[in-house]
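Quick notes on the structure that follows.
For this depiction, one protein chain was excluded, whereas all remaining protein chains were kept in their positions.
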Amino acid sequence: MTKPLNKGMLSRWLLSGEWRTHRVQLAAAIIAIALGVALGFAIHLINTAAFNEFSAAAKSLSGQSDLQVRGPQVTFDESLYPVLAQHRDVELANPVLELDVAIPGNSQERNNATLKILGLDIFHASVMTPDLIGIPAEEKLFDILADDAIFLSPAAMEWLGVKQGDPLQLRVGTQTITLRIAGGLTRARAGQRIGVMDIGAAQWRLQRVGQLSRIELKLLPGVDRAAFKTKLEQELELRGQYLVTEPANEETRVANMSRAYRVNLNMLAMVALFTGTFLVFSTQALSVVRRRHQFALLRVLGLTRRQLLGQVLFEGTALGAIGSLTGLALGYVTAATALHYFGGDLGGGFFTGIKPDVHFDLLAASVFFILGLGITLLGSAAPAWEAATANPAPALKSGSEDIALSKLATPWPGLICLVSGIVFTQLPPIFDLPIFGYLAIAQLLTGGIILMPRFAALVFSVASSTLSSRTSPAQVAAPALTTLALARLANAPNQAAIALGGVLASFTLIVAMAIMVSSFRVSVDDWLKHVLPADLYLRTGTGGDARGLTPAETKALEAIPGLARVDFLRSSQLALDPDRPSIALIARPIDMTDPGNTLPMTGEAISPPLLPEGTMPIWVSEAMVDLYGYTPGKRVTLPIATPAPSFVIAGVWRDYGRQFGAIQMQLADYQALTGDRLVNDAALWLQNGTTSEQVIASMRRLPFGDALDFSEPGQIRSLSLNIFDRSFAVTYLLEGVAVVIGLLGVAASFSAQALARTREFGMLRHIGMTRRQILGMLAVEGGLLTALGAVLGFVLGWCISLILVFIVNPQSFHWTMQLNLPWKGLLAVALILMASASMTAVASGRHAVSGNAVRAVREDW
Amino acid sequence: MVAYRAACGAEFNRFMLELRHIGKAYASGRQVLADLSYTLDAGEYVAIMGESGVGKSTLLNLIAGLDIPDTGEILINGTTMSSLSDDAATRLRRKEFGFIFQAFHILPHLTLSQNIALPLLLNDASTERAEQMLEAVGLRGRGSHFPRQLSGGELQRVAIARALVHSPKLILADEPTGNLDPDTAHDILMLMRREIKANGASGIIVTHSRAAAATADRVLVLTKQGLHPLVPADAADAAHAANAADSPQRG
């Protein structure tokens, strides 16, 4: 027999013996690792697939251009086109009109969605964006230039329930136009909902004559792009406000749209993995503790320290590898299933309308495998070290388990974690991401869990002594159980703490997330109440590109009887930075005596009378302050007219609707500056005695009445909150997984302890305790432990929720909120957790008390 | 007599244990062993008796290298134990020593064969001898059983097989019959003596029981003053018992 074979055989004997007899703990640990890895990997795969597909779809719209020229607003005048087309360094200039056009009919049905329509010049687009060429019917090739034809991607046809040859109705302002679906597209991406028209037809039919969205440039070979870009920017400065962007800008812009969301989701997944770490640690630690005799014997028989350390780590590696591989497989299947059935959008609304395919990402798989394996080894390392360095002679005697664990419970690392966590909360975001916020959360969680044994010992010994001093000998059964349970918890706090790690981690996270979500939801609700003061709202189509109501139409609306007041609103898109998504510009009447009557101000504001004479005020959302540095009092220019008018920032308002930024200004100022007389929305206040139904009925009778969408504030509120809840559905799921992992931890550690305590139970049975009483004692232990975990988890979770509410959210999404504690829900979860923990403890202990009591006392293992 | 033993030892067993002025105190400060000296000859099987707390187990731990004496030194084949690293001590222990415990300490998740084969695996030796030993301790054909299926006496037989399977030079037994009823205890003691002798090992048995001590070649009593031979009356009993154990099977 060769040497390694022997050692390997010993390792295998020990491993299989251990795993064969402790299947529950083994399964719990593997499930914990697998769930954590699976969740992280699945979310990564889904996000990556969705993001890549979204980027690819966005990229496919801009094709193979070297540079793009666009205006700050949705469209700009086409007079720039011949200038660029004839530019010395330009090989090809591809004019594009890209609009999101509303589909008439029940807008709720399609979730207020719009169809993206591209107006293209086939002669240039066939070079620049060959995928976006329409395929006409064989006998109607000329449809490609027809004035009434539109070509739809397969996803758009499916979505709209139409086919080639069908008419397609679109809402342009208050009018409905009808186009003919002339065919499909050469190669649209799966799920991509777009339509393509001839650019001349699009300008005409979509009422954008003379307007372009962008001009894509292909430069002559040998032209230096960066130098040309600089030169072109200078040349264009004389002509008006234009943005010259590179494909990289576009990529950044698309990435910026969903980055905060993706990072936050990944962080949540990491948290699940993190919770799993504590479970693995407790499983491994308890397994080592339980086998102290065994290891001591092996040491006596001649196993060296290194060999013993190796053995424990080998077991950890096997556990981690199996768990991680299972997790990867599970994660992949989950991602594939989720992508297949729900698409790439996990509720955030960032990736609607695409159909990404899951791609196995070897690098990510390796990272998650190493992560899963790493945390398992980390969880095994400390117990392994303790086992290897223990003196075998005393370890052969029983009763030394908690001493062993006490080495793992020095308070300093915990305190360092807590302090560094607090320091991290004070640090600014990195790359617009709350990296330190997340680190602070991790540190607080780790610190809290490390300090857990101290708390447990303190709390339970105080409780124990209080109870024993108060209990009179007359009281018997129940206090006896409690006394025993408390004594055990007080005197062996380390084992208790390990059992508690998972519970604490999961409950902390539940509390933190619940407080955050509840704070957010209550804030959104309050905000909605504030921003929806009118009795009835009216709008024309959706999306930033809708044409809206003409002055004649607004007059007709105002003339409807029963109206006390009508506020019209014009909203449009404004691109201020090529690397960032467009901001929203909203023009509406704003109460100059107190803008807070119109806008949900956050506090910082300059009272309009205090504004310098002759300046126009604008009010910006919180995101504008973070992303563009638009602080109150600052003077800024906005490219909404030529030359760009300047404004003073008069205040900051809260906006939960647009995380990329929004600006509000007086409608009168806007119309005077831009000459744009169209409006999109109206807020209607009714006279007393007039009902919404009456007003809607009279407005419907107007010639353009069919194009109007009416909603009452209540409907908008419930719809908004619905969307809100949907976007947090994944969060709830992640919380659920964290709870399951936490309970698995309770099950694993209690069953491990129960087995380790077989002799103790045997002795208790000898001295007259019934099985029921022993189980009762276990239930009390489990309940007490979970109660402590819940209390501590609540404190810790509350701290973390502060970080989420006041650091992570403002830094990620640029909105602030008020703190709100969902007491009832949290109490319910805590009780459920306690009950489940007690039941788990009892279920785990049942096996240990079922054995022969006499035998149990004699058994040493 | 001494010369004969030495010659025998030289012939098939060079093992020699020497205790020189050993002193050891508990962590609490209580002195348990003081200036203890003893030399165990090769092939010698001694029993150590003494009152509770006099340091019998401590002495065994010191000999096994599981603990280090405060004063004095323990030499095994001339090497000072305390000069060895933990790894070196461990290697010495797994090669030269066999252990038998009061609480058996049989790994519950391994079969009897596997339990017995442990020292062979640790010494990178072939596991064939495990079956021979199983047979030698009277558990033939039960190699695939698990410890939970065995009585205490049977468990201790397994422990004896394990202690001797790798042909160690010294068997250390700490109250091997403490958990057994008297009849079983006698069988086990006879088996132990027989196997130790059959394997040519030396043995030290720590026990409370005079009957148990009587199965050894020599009986020593550990007191605060040191190790002393037992009074002659006891020695006679012990010699008788030893002969009784020796004669029937082996000649």
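First chain written, first letter: the chains are A and B, and each begins at residue 1.
By definition in this document, contacts are C-beta pairs under 8 Å (C-beta built on N, C-alpha and C of every residue); 3 or more make two chains touch, one makes a residue touch a chain.
In the analysis below, contacts and distances are computed from a predicted model.
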{"item": "Hidden chain of the complex, named as in its UniProt record, picked from \"Formate dehydrogenase-N subunit alpha\", \"Glycosyltransferase 2-like domain-containing protein\", \"Predicted secreted hydrolase\" or \"DoxX family membrane protein\"", "value": "\"Predicted secreted hydrolase\""}
{"item": "Contacts of the hidden chain among displayed chains", "value": "A"}
{"item": "Sole residue of A:K140, A:R454 or A:R726 that reaches the chain not shown, by the stated touch rule", "value": "A:K140"}
{"item": "Selected from A:N47, A:T114 or A:Q203 as touching the chain missing from the view", "value": "A:Q203"}
{"item": "Interface with the unshown chain - residue positions in subunit A", "value": "78, 81-82, 85-86, 95, 119, 121-124, 126-127, 130, 133, 135, 138-142, 144-148, 180, 186-187, 198-201, 203-204, 209-210"}
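Definition applied: only the chains that are shown with their structure count from here on.
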{"item": "Centre-to-centre distance between subunit B and subunit A (centres being mean Cα positions), rounded to whole Å", "value": "66"}
{"item": "Residue ranges of subunit B touching subunit A (in the complex, touch as defined)", "value": "61, 64, 66-67, 86-87, 90-91, 93-95, 97, 99, 101, 103-105, 107-110, 114, 118-127, 152, 162, 179"}
{"item": "Subunit B partner contacts - residues on subunit A that touch it in the complex", "value": "1, 3, 6-7, 9-10, 13-14, 17-18, 20-21, 293-294, 297-306, 391-393, 396, 858, 860-861"}
